[in-house]
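With one protein chain held back, the other chains of the complex are shown just where they sit.
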Amino acid sequence: MRAALVSRLLQAAVVVVLVVVAAFALIRLAPGDPFYSSLEEANVAPEQVARIKAHWGYDRPIPEQFARFARNLAQGDLGYSHSRIQSVQEALAATIPNTLVLVVTALGVAFAAGIALGAWQGWRAESRAARSTDTLGTVAVSVPEFVLAVLLMIGPALAWRWFPVSGMRTEFGPAGLAGLADLLWHLALPATALALPVLFIVARLQRNAMLGVRDAEFVRAARARGAGEGRAARRALRNALVPVLAYAGVHLSALVGGVVIVEKVFDWPGMGRLMVAAVHARDYQLVVGGVLAGAVCTVVGTMLADLLLLWADPRQRGRA
Amino acid sequence: MTRGARLAAALLGAILLSALLAPWLAPADPRAQGALESLIWQPPSAAHPLGTDSAARDVLSRLLHGGRATLGIALLAVTVSMSLGSCIGAVAAVARGPLDALLMRVTDAFIAFPRLLLLLLVVAGVGHPGNAAFAVLLGATGWMTTARLVRQETRRLLATDHVRGARAVGVPWPRLVARHVLPALAPTLAAAATFAFATAVPLEAGLSYLGLGVLPPAPSWGNILADADARPLAHWWLVFFPAVAIAVTVVSANVLAETVARRAGAIDADRGEDEA
Amino acid sequence: MSAPVPRRRAAPALRVRELDVRTEGTMRALLTDVNFDVAPGEAVGVVGHSGAGKSTLAGAIAGLLPRGVALGKRAQVHLGDVALHEATPDAWCDLRGRRIAMVFQEPAMALDPAMRIGDLVAQTARWHGLPAREARDRAHDMLGRVGFRQPARAARAFPHELSGGQRQRALIASAMLLAPELLIADEPTTALDPTVQAQVLDLIDRLRAESGTALLLISHDLEVVAERCGRALVVAGGRLVDDAPSAQVLAGARARRTPIGQRAVGAAAPAPAPLLDVRGLTVTYPGPRLGLRRAPDVRAVVGADLAIGRGEVVALVGESGCGKSSLAHAVLRLVAPAAGTVRFDGLDVLGQRGGAMRALRRRMQLVPQDAGASLTPHLRAGDLVAEALEVHGLAQGAEAWRRAEALLDEVGLPARAAQALPRQLSSGERQRVALARALASDPDLLVADEPLAAVDEAARTQVLALLERRRLERGLAVLLISHDLPAVRRLASRVLVMYLGRVVEASAGAGALSDPRMPYTQALVAAIPTGDPAAPRRRPALPEARVDADASATGCAFHPRCPHPLKDDRCRSERPSLQSVATDQPGHLAACWMVPPPPTS
Partner (left out) sequence: MRRLLRHAPVLFALLLAAACGRDADVGGGTVIITTSADADALVPPLRATVGGKMVTELLFDPLVEIGPELDPIGDEGFVGRLAKSWAWSPDSLVITFTLDERARWHDGAPVVARDVAAGLAAIKAPANASTLFADVLEIDSVHVVDERTAALHFRERHNEQMYSASLVTPLPSHLVDTIPDGALSSSAWAQAPVGSGPYRFVAREPKVRLELAAVADHYRGRPGPDRIAMVVSESPATAIAKLWTEEADVWDVLPPPDVAEAAKHPHIRLVRSQGFDYAFVAFNYRDPRDTARAHPLLAERRLRHALTMGVDREGIVRALFDSLGRPGLGPFVRAQYSADTTLAQLPFDTAAASALLDSLGWTGRTRDGIRTRGGRPLALRAVVPAPSANRVRASVLVQEQLRRVGVDVTLEKLEGGAFNAARDAGRWDLIFGGWGTTPSLRGTRTTWGTRTRPGWGRLNAGHFENATFTASLDSALSARDLPTARGHFRRAYEAAIDDAPAIWLYEPAPVNAVHRRFTLPAWRSEAWWRTLPQWTLDPAQALPRDRAAAGAAAAP
């Protein structure tokens, strides 16, 4: 097992390096200027812009800039963000937790509910309720994430005022425990917008996996040993988890793809919003720092999913 | 084909047909603007069954013509992503060794790289490249899932008894791949393609919402939706009708994909071999 | 914790009256009007062709019928005092595992892949009310009683880490844990080797004797039933056609079998230059990957020599995992051997390239072990056979199709088979399609890996006759891998016995099997059921083969398991080579220090 971890870490490192190099080059090749790029900041003389570019070393050739970036990275310095007027570390430290709160809650709810719903649909496949929820699932999966987000924002937030329109906390709101409640109140809609599509994808996968395992020999053998419906279903589910977790591992980044749009609609101060703004502002160092953090999170997330998969399927433990 | 699958196929066919026949079906020119003051932001009425948008253009015509752009982009994107993904997946499966590891790491890198950011950077870079190039760009950044699926499936097929049996009989490699491996891949590819299509359509809408998709004044389902962004509640018809169009297309595509996949037994639980 | 005291009861353990089983939709009758009793502790066999309804009977009694199949209304099934046909789901939970237990054909599929076997066995006890600690202890105790040397370590193992035999033992442990009144065993040993099969059946009998459990043994192998059960129920077409002592049923069946008879005359033609000449063949597979390092290679075949003349049939016999299939695949270059030479009709097989190799492939054909799986699922049987012709340029298009149909007819398949997809054919029919495909290119050498394993009586005789005809008419040489002794005795001109990658005994003709000298061969032959109830007691007890047995150990590989009373340290330190066993049996060699060398006069 330990050896499997080492080889995966190596693979992950290679992936992160590839991603960072690509981001580093791409942002610098995009036209537009890291300084004074928004419309109103246009009245700075070109020679002044040239001076500040020289100060930050953006006029050097890209490989040389990357060498400098690598040296700074070695000392743990990710650089400075011009558009946010703070260091990249502070920017990421402020936004990554917010995105993680949103993603972890959304995925947690989506997987838990998805697995439960899917298992029930699979086990009771013949019942009318199971079939109807399945068709409901097909429809829910098809609504584009951002339309779902906009609908959630129009109805519950704007029209009926059950939830706040946007943001993560009430301005000058309560602190401490009440503050937490306020956060959850703000988290409800964005998390739902992100979780719903994932929930039904997971449910569909779990249902298919359950159908495949329901009549398996070891389930019949379990019944032969005295297991009732409940225990037999639990044993079947235990094995039917494998394809669902395998899917999660492979498609993790696609599942959270919708974060950027949900953060934009609900003004959630997370990584997605930060990156979109950083690209528009041509904030070189923030973009590269963000992509690095994003890649690390994705890779770690995928490895966690793989480890979960190894737990779920003992047959995989033997072979790395 | 279950009743649901037939309905889905019919719906999808109708939508594709309406997009193709848009110039004849649409009551008005999608770019023609009505009298400015009176006709902007009109809710659905007799004159304009689906209302008008920010530039007093008829939403029904834009929806029909827009379908052509959105579905066109989605189809081209899927073709690009499927062919790219299948090639990389097949090569990786057959190659094994260092080439396989390299290809898989590149695939992982593409997955780890936030796709939206990549699109943003490229479009910001070259300016809006026009619908066809944009579709190719979508395809070129969406092939990774297909690559992994094809690699896993090809590797599984190459290890099966019936391929070893055919080799024992003396069937040469090219014929072996053509008659014994590819036909088994086809259903998986078909299912993956339909699922890819089902994600490409809303993606175009999402990108338009972020200002990246089809460039106005050309119509697309995405940019009709984006046009309502400022006032989703006040201009509900600009959100509702495109959303319905997208949802119906995607539902039908998903149902078809699942029917194809189920008939091929692609989604069966016990085929849980890992792909290591 | 001593074994539970056996319970004696007067009433029959199982009483079955007017048992009908129908499919709910089409109301097709699977079983009609089956009546029989099983006395407490009695062993009753259920025999019949595959598809006759044996498994349905087992399912009906244990209340485990598949979806969409149900008992007839008039059916009456009583387990002692309990009416099983009226049992409620809760009642079944209490009955199954405590009073009625089942063991299945595919141990690998019947064990929960995600659960350690210790936990699985303990769970059975916990489900029936035992507290966790006591359940765990009884589980460990039971694992010990079913033959695991270190029950505590075995308890932590997952099913995929055990051999076939060990998995079946684990299943039996969970079934017999609570000393049920009735054990239903549905083809418990079909998938196992003869030696392992014998051990498992012995284990079942021992445990049954200790707890007085009645046995309902379902098998298509009459010999096994005759050995283990007093009575046999014969099921055909869903009806009970006979209920008689098993010896009587066996005798009747043997009378109906076509006589196997002796080999055709003229077998001992002078040995011309061998068609296939294999020298010092060694095949290795990479060991499992332990992290970055790789475990030492597993040596499947070690320095094997083999020669087959034109028209000659050589049989390879041995337990699964002894390297039979590896040798066969290496000969056909489907697997690259690590060392040794393979010459076919004077050509160095390993040296051939491209076109020359394909020409050679035409003349050497394989019928793989699981023949059914070797047929491409989406191609029709006719296409597969025609392809074999087209690939070797023997025929094209319609001509190829016509000859394919003729070949399918020759292997005894109905005309419709040509159009059928593999999944529409029975396992026996698929086996014969594979055979037809192999014979299509009129090969000189046919490597047949367990060609008769999944085939029922009628088909078996047809395949043997076909091989015999091709051998006589076309001089076809056959490398036959099988442990179906009657077939081997009839066809084989020479027999080789393999153990852990080495040839340990060889004989011209079937001498090695009729008069085995090497202790391993003796154990192997003894383990094959003959139908004599007394046979089990005479068999030497052979300990279980360890999963990771190391073939490269010094000395005689069989030494750790060898039951021979006189084995000494020479067996442990020095590897015996093949020597002639007796002057009057030229060509009968054995690799064992205990085999008396021919007198030196």
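Order of writing sets the labels: A, B and C. Residues in every chain begin at 1.
We adopt the following convention: contacts are C-beta pairs under 8 Å (C-beta built on N, C-alpha and C of every residue); 3 or more make two chains touch, one makes a residue touch a chain.
The structure presented is a predicted model; accordingly, all values stated were derived computationally and were not measured.
Q: Missing chain touches which shown chains?
A: Touched by the chain not displayed, across the whole complex: A, B.
Q: Would you mind spotting which of A:H82, A:R223 or A:H251 touches the chain that isn't drawn?
A: Considering all chains, including the one not shown, the answer is A:H82.
Q: Among A:R2, A:R128 or A:R161, which one touches the chain that has been omitted from the display?
A: Considering the complete complex, A:R161 is the one touching the chain left out.
Q: Out of A:G118, A:G212, A:G226 or A:P269, point to the residue that touches the absent chain in the complete complex.
A: The single option touching the absent chain is A:P269.
Q: Mind pulling the chain A residues that touch the left-out chain?
A: 30-33, 35-49, 51-52, 55, 80-86, 91, 94, 158, 161, 164-168, 170-172, 263-265, 267, 269, 273-274, 277, 280-282
Q: If you put the missing chain back, which residues of chain B would it touch?
A: Against the missing chain, chain B presents residues 31-33, 36-37, 40-41, 54-56, 123-124, 127-128, 211, 215-217, 229-232, 234.
Quick note on the criterion: only the chains that are shown with their structure count from here on.
Q: Rounded to the nearest whole Å, what is the centre-to-centre distance of chain A and chain B, using the mean of the C-alpha atoms as each centre?
A: From the centre of chain A to the centre of chain B is 21 Å.
Q: What's the distance between the Cα centroids of chain B and chain C, rounded to whole Å?
A: 51
Q: Would you please write down the residue numbers of chain A that are in contact with two or more other chains?
A: Residues 216, 313, 315, 319-320 of chain A touch two or more partner chains.
Q: Which chain C residues touch at least two other chains?
A: none
Q: Show me the residue ranges of chain B that touch chain A in the complex, using the header's touch definition.
A: Residues 4, 101, 104-106, 108-109, 111-118, 120-122, 124-125, 145, 148, 198, 201-202, 205-206, 209-210, 225, 232-233, 236, 239, 243, 246-247, 250-251, 253-255, 258, 267-270, 272, 274, 276 of chain B touch chain A in their complex.
Q: In their complex, what parts of chain A are in touch with chain C?
A: On the chain A side, the touching residues are 2-4, 6-7, 215-218, 220-229, 231, 235, 238-239, 312-315, 317-320.
Q: Going by the contact rule set out above, which residues of chain A touch chain B in the complex?
A: Touching chain B from chain A are residues 11, 14-16, 18-19, 22-23, 26-27, 29-32, 135, 138-139, 141-147, 150-151, 153-154, 158-159, 204, 208-213, 216, 240, 242-243, 246, 250-251, 253-254, 257-258, 260-261, 264, 275-276, 279-280, 287, 291, 294-295, 298-299, 302, 309, 313, 315-316, 319-320.
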